[in-house]
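Okay, handing you the structure first.
One protein chain is absent from this view; the other protein chains keep their places.
Here is subunit A:
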């Protein structure tokens, strides 16, 4: 089988079990992030939906801009599934620029010259906020699957504690896409008086059956990897890189769209002019996906991926309010701007419209824009001038209304 090394993700031989623990980058970020950290001791536990009081715990965060004297210009950015707090800062592992520098920065729609912008790593993730890769104080070893299941509401509660810790009473704006959009909706539902304006982008008030299905495939890929070691891979010194890589490959397809895939890759061959009659990565799209899988495992923890996908699956804001989504926003004074993208089939426009209808029924002020894009779900992270102009209009008008 001379084509064997090219058939898998190409990382199998380097992560044989029992090679001894090597300090991986993502683990070091989980324990000692290169960003500020808010520590919450035994006196301030995180009351989680699972019934567990998590204590002690920490929230890693980044900020940009300056808080004004009235403390009225705070913006909270909520990151997506595999995102982190480095929204406008170089990533400590990949060295890449901040993930939302297209939208956030000096003179950008979320203007760091005007607003104090905060983004924290969510609870359950692996970039410095407490999660399954953190050390369990009860045992001194990584939590692994002993970490309590996390919900979107738990993430928001932790963020609220961080905001308080920073001396901020209420947010001028809460904004985020995908899982970040779920947090925005949860913020508006849980703390309506503490969110002046909310922008949930490319998201839904609940995770659809199809989306749960895709997540389950990813989780099963991770758990089917022997190197996962029942979630104890950090102590075993292994990494379920193959499983996590496959999970990422599958998920990545859901972030794109058929037209975008066709435009970028079509059926073009990768570095060859004819098929090799093997299972090599003949096609550019195969090569691209393998690269996505490989680069992802360098920066992300497999157990954190299990926990965060589960948090999204459990999200159903209507179910938390007697089955009526409008009840989640009753008497809300928050001004909303909901945004979707035409080619997003993971969180299609119909999901956003359901949010808009609920907000209308609750008589909350809501704007809605569907941005024409062929870039699929990931469009919210990319250069989409129509998104920027709508965001700028909404945020500028909200700032005027708040006297900023």
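Please note the rule applied: contacts are C-beta pairs under 8 Å (C-beta built on N, C-alpha and C of every residue); 3 or more make two chains touch, one makes a residue touch a chain; residues count from 1.
Criterion: contacts and distances are computed from a predicted model.
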Listed names "Methionine biosynthesis protein MetW", "VWFA domain-containing protein", "Sugar ABC transporter permease" or "Formate dehydrogenase subunit gamma", with the criterion being the UniProt name of the chain not displayed: "Methionine biosynthesis protein MetW"
Touch criterion as defined above, residue of A:37, A:52, A:367 or A:404 at the omitted chain: A:367
Interface residues of subunit A (partner: the chain not displayed): 335-338, 353, 356-357, 360-361, 363, 365-372, 386, 389-390, 392-394, 396-398, 400-401
